[in-house]
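Only one protein chain is missing; all other protein chains are in place.
Chains here go by letter, A, B and C, matching the order in which they are written, and residues are numbered from 1 within each.
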Amino acid sequence: MAEEYNPYNPIVMDHFLNPRNMGDLEDADGIGEVGAAACGDIMKISLKISDDGRISDARFKTFGCGSAIASSSMATELVKGKTIEEALKVTNKNVVDALGGLPPVKIHCSVLAEEAIKAALEDYLKRHPEKAAMVATNSHSA
Amino acid sequence: MAEEYNPYNPIVMDHFLNPRNMGDLEDADGIGEVGAAACGDIMKISLKISDDGRISDARFKTFGCGSAIASSSMATELVKGKTIEEALKVTNKNVVDALGGLPPVKIHCSVLAEEAIKAALEDYLKRHPEKAAMVATNSHSA
Amino acid sequence: MTKVYLDSQSSTPVLPEVYEAMLPWFSQYYGNASAMHEQGLRARAALDQARKQFSEAIQSSDPEGVIFTSCGTEANNLAVKGSAYALQHKGRHIIISTAEHPSVENSVAFLERHGFSATRVPVNSEGFIDPADIQAAITPETILIATHYANHDIGTIQPVAQIGTIAQEHKVQYFIDATFSAGWLPINVEEMNASLVSISPHRFYGPKGVGVLHKNRKARINGIIHGGIQENNRRSGTENIPAIVGGGLAMELAETEREKRASRVKALQEKLWKGLSESISYIQLNGPRPGESRHPANLNVSTEFIEGEGQLLLCNAAGIAVASGSSCVSKNLKSSPTLTAIGLHITLAQGNIIFSLGKDNTFEQIEYVVTSFTKIVERLRQMSPMWEDFQKGNISSVIAGKEK
Partner (left out) sequence: MTKVYLDSQSSTPVLPEVYEAMLPWFSQYYGNASAMHEQGLRARAALDQARKQFSEAIQSSDPEGVIFTSCGTEANNLAVKGSAYALQHKGRHIIISTAEHPSVENSVAFLERHGFSATRVPVNSEGFIDPADIQAAITPETILIATHYANHDIGTIQPVAQIGTIAQEHKVQYFIDATFSAGWLPINVEEMNASLVSISPHRFYGPKGVGVLHKNRKARINGIIHGGIQENNRRSGTENIPAIVGGGLAMELAETEREKRASRVKALQEKLWKGLSESISYIQLNGPRPGESRHPANLNVSTEFIEGEGQLLLCNAAGIAVASGSSCVSKNLKSSPTLTAIGLHITLAQGNIIFSLGKDNTFEQIEYVVTSFTKIVERLRQMSPMWEDFQKGNISSVIAGKEK
């Protein structure tokens, strides 16, 4: 019965109660941390990126509400296996859709997840300027 | 059970449901009518007064609420057998007390009953000026 | 002893199904709907379900427009004052009729003491508002038109759809007090152009303790009970879940059975008026004749030469429950503003009785009431000095005068 009465839909609840990819990555290739405790949410995303520019692993740590945790969990799932270019195109809307929806007042959590992913990728690209050039070219030609 | 839930106490209810002395008197010696339909109450009291100045019979007719009817009924009971002097001293408070109390918003009904009795007595005294002189003397000497 | 309840307009018994639906919400499911745990979330789901039941019954596509209050009176206060506070930057003029329920009239009177102004359009002798009068009363300052759907005293059904059209043309918010109508008369918020509609479930076999104000998406109101963020800030305070659950179900059932119930009470209404008018002299019907323009549950009569409270008490002694003056305020026995508004002669207003019919009344009960009430009137007339004066030819009959 308890399952019937939750503030979030079953997908969100599942990602909150059984978060995927929670934790850190040793030797992460890119780390992004966004948000602030004063605003109620901090998200940190760590990425492992292989030489061919594919995200081979992703982890998150989150201080925040249930939908912040679920959004981080889902975001890491969404980017795993994607190329940098593809991952850069993941939007908060993709996160919300994959979660089957979030309450209106919680949409900012998905925005934070998008920003954390982007921040982690930027961190990687800062450390690897050669890839940054390629990504820029590719996205221009796209 | 119905008895338990009445807006008035049992004495008032009894005088409303089983009014004493309702009606008119043929050849009444004094008749008093007070109140106005526009104000919600009209009371008419008819008295039969014997030669020795005693009220031998009394009747009422009333247009008005339950406590107006009960007050008239009680007022006729109170004056029956009294002398004119005694009856003139019957106050609305006597009526209320004899009824075991009335709700505050209904006290005016007892006032009307007092006034109706007085009006009936005055009518009698107007018709019998010789008695009026006596009453005046008596009450002065009292 | 025979018991006949003819005061359904003032309150009705809770239906067995509704009662059953409410029971778990006292001691088993007792969470506060604001709480984020199973108990609270269950309560929140119950609120949402009730919002659907209410909005569907009035043909609204927006359950979020349903705001729960504690009674019809509060819903009416919220509609009137809430609109005034939300729209005061646009203007401070309100239009109502002279025959509104005290919850509307007195809310407007309160606002008048706080810088608002109001026009009260008249009603005719049967209680009808003329939509043209509403139209004529609109000024650039007008922010709200508020009228009842059916009158609580004399059953008059107002041309609300016409008034709604006028309101829409002038872009003025329109509030319909449907407190005495919901559950008995059809309501379609869209067709009626009703910005706001109030509902009172204890009038249609739901519980006391809940009222509803439905607000369409364009309407603007401010809350009038301030506090926590319940009802989306439009009504603070812990929600009365059992009553809301019961009210929602009562609304759904009332809508399903509406036509059946309405046609039954209408038949009773007609029989009652026929019986009374045939066996009692100098009695008159107040409001429109039974039919399309009268609420089927209401019969308002004035019996000449006698006063109302005595009739109420003798009816009660005969096991018959009725009301007088205004059904909601009979405690003070002042004659109702509606009766003044239709120009009823003062003595007829004082002798006023409201019989209001319910779905469970029977034809046998009506016969009993006709017989008993006839005797009651006779008895009170025997006691009445006015009746005596009339018999003697000293005064004349207001009713007979009109009939001539």
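Note that in this section a residue touches a chain if its C-beta (ideal position, glycine included) is under 8 Å from a C-beta of that chain, and two chains touch if they have at least 3 such contacts.
Only a predicted model underlies this, so the values are computations on that prediction, with no experimental measurement involved.
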Task = Would you mind spotting which of C:R51, C:H101 or C:K359 touches the chain that isn't drawn?
result = C:H101
Positions on chain B contacted by the hidden chain, ascending = 1-2, 4-7
Key: Residue ranges of chain A at the interface with the undisplayed chain   = 2, 6-7, 16-17, 19, 22-24, 33, 37-38, 40-44, 61-66, 68-69, 105
Message = Even though one chain is hidden, which residues of chain C still touch it in the full complex?
response = 5, 7, 10-16, 19, 22, 26-28, 30-32, 34-40, 69-74, 76-77, 101-103, 106-107, 109-110, 114, 200, 202, 207-211, 224-229, 236-243, 309, 312-313, 315-316, 319-324, 326-332
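Assume only the chains that are shown with their structure count from here on.
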Inquiry  = What's the distance between the Cα centroids of chain B and chain C, rounded to whole Å?
reply    = 41
Query = chain A: which residues touch two or more other chains?
reply = none
Query = In chain C, what residues contact two or more other chains?
reply = none
